[in-house]
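All protein chains but one are shown at their positions in the complex.
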Amino acid sequence: ATLDELVLYGPPAGPSITLAYAVGAGLLRDVAERVRFRIWRTPDEMRAGLTSGTMQAVVMPVTAAANLSTRGFGVKLANVMTNGLLYVISTNPEIRSIADLAGREITVPFPNDTPELIFDAVLAHHGLAGKMKVSRSGSPIEAIQLLLSGRIETALVPEPAATAAMIKASTAGKTVHRAIDMQKEWGAVTGLGAIMPQAGLALAPAFLRDHAERITPLLSGLEKATAEVIANPAAAAGHAASALELPWPVIEKSVPFSNLVATPAAQARPEIEALLEAIAKTNAPMIGGKLPGDSLYL
Amino acid sequence: MNALNLTDIGHAFLGRTVLDRITLDIGEGELVALVGPSGCGKSTLLHIAAGLIDPRQGRINRSYARHAVVFQEPRLLPWATARKNIGMALPEGLSSRNRHSRILAAATAAALEEDDLDKYPVQLSGGMKQRTAIARALASEADFLFFDEPFTALDPALRRHMQDIVIRHAGNGKRSGLFITHDMAEAVRTAHRIVVLDRRGNGILGERYIPLRPVERDDRMIFETVQHFMKADPLFAHVEELDERRSA
Amino acid sequence: MNALNLTDIGHAFLGRTVLDRITLDIGEGELVALVGPSGCGKSTLLHIAAGLIDPRQGRINRSYARHAVVFQEPRLLPWATARKNIGMALPEGLSSRNRHSRILAAATAAALEEDDLDKYPVQLSGGMKQRTAIARALASEADFLFFDEPFTALDPALRRHMQDIVIRHAGNGKRSGLFITHDMAEAVRTAHRIVVLDRRGNGILGERYIPLRPVERDDRMIFETVQHFMKADPLFAHVEELDERRSA
Amino acid sequence: MTSLAERASRTGQFLWSGWSGLAGLSVFAAVWQVAHEAYGSFILPSPLETLTAAQTLLGDVSAWQLLLTTSSRALSGFALAGVIGTVAGCIAGFHPAILRLVQPQITLMLGVPPIAWIVLLMIWFGTGSATVTMTAAVACLPIVFLGAAEGIASRDRLLDDMALSLGMGQVRRFVRIIVPQMLNRLFPILVMALGTAFKAAVMAELLANAGGIGEALAVSRSNLDVANALAWILLSVSALLAVEYGLIQPTRSELEAWRHAARPWGVKR
Partner (left out) sequence: MTSLAERASRTGQFLWSGWSGLAGLSVFAAVWQVAHEAYGSFILPSPLETLTAAQTLLGDVSAWQLLLTTSSRALSGFALAGVIGTVAGCIAGFHPAILRLVQPQITLMLGVPPIAWIVLLMIWFGTGSATVTMTAAVACLPIVFLGAAEGIASRDRLLDDMALSLGMGQVRRFVRIIVPQMLNRLFPILVMALGTAFKAAVMAELLANAGGIGEALAVSRSNLDVANALAWILLSVSALLAVEYGLIQPTRSELEAWRHAARPWGVKR
């Protein structure tokens, strides 16, 4: 079947840079006549989009894909698009490692979600659980607002919010530094290397059924795009800035820290399962109650 | 033929009987004054006759075309000027000139001055409010008028003037009315017949026809009739005497 | 000593002058009846005297302790029963028994029956509302009473009864009152003095002392005094005659 | 005696109103079921599923605690706004100049979404009960204020004069004459304010991650567990309905007994 138009959806975060670049640079011409990129911001949008069939190919958290899959939604994870984009940022130059956090306060967004669960696992690994004060904020925005105003010192935030915070701080004559790379810490916990497969491209069942032949060109296009983005962040930023509605310096500077990849899902399965298992330990409902089986992976 | 027949009317508020077995006919061109002690059910009977309260029992038969009511309180729209309040009674489709002249005629009849017409009810004196309500009823040009103690807030001159209007209203033999009042002289002056309600609403106690046509009565005749009713007629004893009423 | 002195009072509503150069003194133990055509400013003057309206000019001097007002409308609290409405006038700190008996005394004076006391104002007849308002004023046991056409909705028997209460109120020479009425017989029966207001509020037209003490007057004397005032006394011409008023 | 009978009849009337309220709710549940059948559980779980989820939740003590937390936050916000709003509204009702001065600020409070200032609250009060309570209070305040101000401003001034003429002191006049008139206007508005307080409390918990039902809701949502999310909302609404029908409406019908007196049977509208 021919595909007149394909709309790729992604959140306003790292992996979407790849998508926006791929669309903007015309790397997906083989997939459909017209390819567009749109962002989604809330889980509600995603829920509505998947249900109504307007969303066919969506970048989403791996946990969300797992959840949808275990609920029997027929969604398949095609690839992993980032190997993690969580960082601890701080205004205190003394903070360089997890151990430095002992006895201090850190603010974590999205309670009970991936960032907090990962952070808890890392703390437990270091034997620091309960030895510091973890406070929560609704979204990274509030955490950064508090950080920049000097109310708090340290926060755990994802890219590109971390980069945005640092740029914002420098314009205000402050310094915020990237203190801890959570991907590395996570690698130490799992022993699988600094890989934290946070998000990937998920395909809706209708797409899998009707346009199976388009999957290969789509994935290879994204692979190519990933390589080009990493090689030339400035060019990528030019394509992605307007689509993501983020300033291009933020995008350019966040690319190196976004760990952008395009690993086929099946290939990343051990790392994905390590992540999902860690999450399932404390918050099983987040992935639908149990580990997803083969059906999740394309 | 009668303009209004009330047959065997009975009513109760929240289980308390207020009116019982009231039968009253008002002929065409007749003006009936209804008297009775305060709280005996006169207003309730008037509301029933005007179709504003459904009686618990009894039948009502109206053969006139339109009626208007002057209530015991003025019941003016607080958000409308006196002019608009009077205009309320006019039919919708009137030309504005026609409208204006009918309002003015009614207001003049009620002795309201032109610049009082632009006042809101809160700005009117008690008597002016009452006159506005009267003017509203007059403007409707209804052929049956219900009056519930309509002239209580008026000075003697205005009162006499308004009574004359009522007399003229019923004078041509076509239009009728029911007139509640506590002022015996007023009743004797304006009505063809006085009907006395029982002090507990327990039926009509009795009635008295007044001699002569209303326009033909003079002050002396009115005074003497009132004196006679009050002093000598047992029908009015409980209206006139509080002791009489208490012992009843 | 006078209970109330009004000196050179003037008032205007929204630029329209209503009262001008009114001077009126009411002695201790004196009951003054104020008459005048509808809309001439009687109620406004009473409100000023009772301190409810600040006059534009003039001085008010009160030497009594407490006053109470019976307004032209009943002004009852719609959410309170008649009993509570009467109780409003009592001081806060009264024992509930004392309270009960004072309410009952005032209600009885106003000829309200026990089971009417539990009705809300909407459930009362026009005359009952008025009597509740009177009972409220009586319950306050004030030594100066303002009455603004207080008995208009009462039947003759009740009216006489209430007039007697007013006469007794001022009878002991200590308590005073100002009494607005349109009923000349009522004024002559109850008051020591009748004061006539100009039809435009333009000062006091004049005053007449009534002979004898109120308790000593009989019906014949009252009737003749009224007849004399109305027919022969030019002071009352504009109260009595509409034509007189128009030509004025 | 009569008062006892009256109260019994009023209680009866109240129960009857609760009963017809339930009837109304079942109509609503039917519509819900139809929507569920059209869109499936992922968008809108059926009423039964939601009820089951709610029941499961309630099997756990912690759910009761969350419910209590959120309700008490919403109620304290409501009470706070109720007190401040009524007092300020009364003052503004008496002095139109103040009302004119404050009116745009009320509009501001009404029209500015909480995300604009929730950070400030988080700074002042931390991410705890106080922030949520304050958000609920800020959401209710303008509503209560306008209701109270309107209630005072539209009072019957003739009654004021009457009370003045009886020599009633200012306080007594206020309590006896003005407050009943104000409450008459304020009560329907308190119903609005209460609903708003619950909604605002849940949203604030969601935005500020401050525990309570809002956070549970956020977790259910990010877990894509729609039945649970709806169950939480159902619980919060049940709490709201319990407060409304247990507190506000009875108080109101107590205060408005005289209105029923005005509408006996047999009187035509």
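Which chain is which? They are A, B, C and D, in the order written, and residues in each are numbered from 1.
One rule holds in what follows: contacts are C-beta pairs under 8 Å (C-beta built on N, C-alpha and C of every residue); 3 or more make two chains touch, one makes a residue touch a chain.
Please read all numbers here as calculations on a predicted model, not as lab measurements.
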| item | value |
| --- | --- |
| Selected residue (touches chain absent from view) among D:A8, D:L58, D:M192 or D:L247 | D:M192 |
| Touch criterion as defined above, residue of D:G21, D:G126 or D:G246 at the omitted chain | D:G21 |
| Residue ranges of chain B at the interface with the undisplayed chain | 47, 50-52, 66-69, 71, 73, 75, 77-80, 88-89, 92, 118-120, 122-123, 136, 140, 142, 146 |
| Absent chain, residues of chain A that touch it | 12, 39-42, 44-45, 47-48, 51-52, 54, 141, 144-146, 148-151, 161, 164-165, 168, 172, 245-247, 250 |
| Residue numbers in chain D that touch the chain omitted from display | 16-17, 20-25, 27-28, 35, 39, 43-44, 94, 97, 100-113, 115-116, 119-120, 123, 142-143, 146-147, 149-150, 154, 157, 160-161, 164, 184-185, 188-189, 191-192, 194-196, 198-199, 202-203, 206, 217, 221, 229-230, 233, 236-237, 240-241, 244, 259, 262-263, 267-269 |
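The rule is simple: only the chains that are shown with their structure count from here on.
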| item | value |
| --- | --- |
| Nearest-to-centre chain - CA centroid comparison | D |
| Interchain centroid distance [CA atoms averaged], chain C/chain D, Å | 48 |
| Chain A and chain B: spacing of chain centres that average the CA atoms, whole Å | 85 |
| Residue list for chain B, restricted to those that touch at least two other chains | 13 |
| Shared-contact residues (touching 2 or more other chains) in chain D | none |
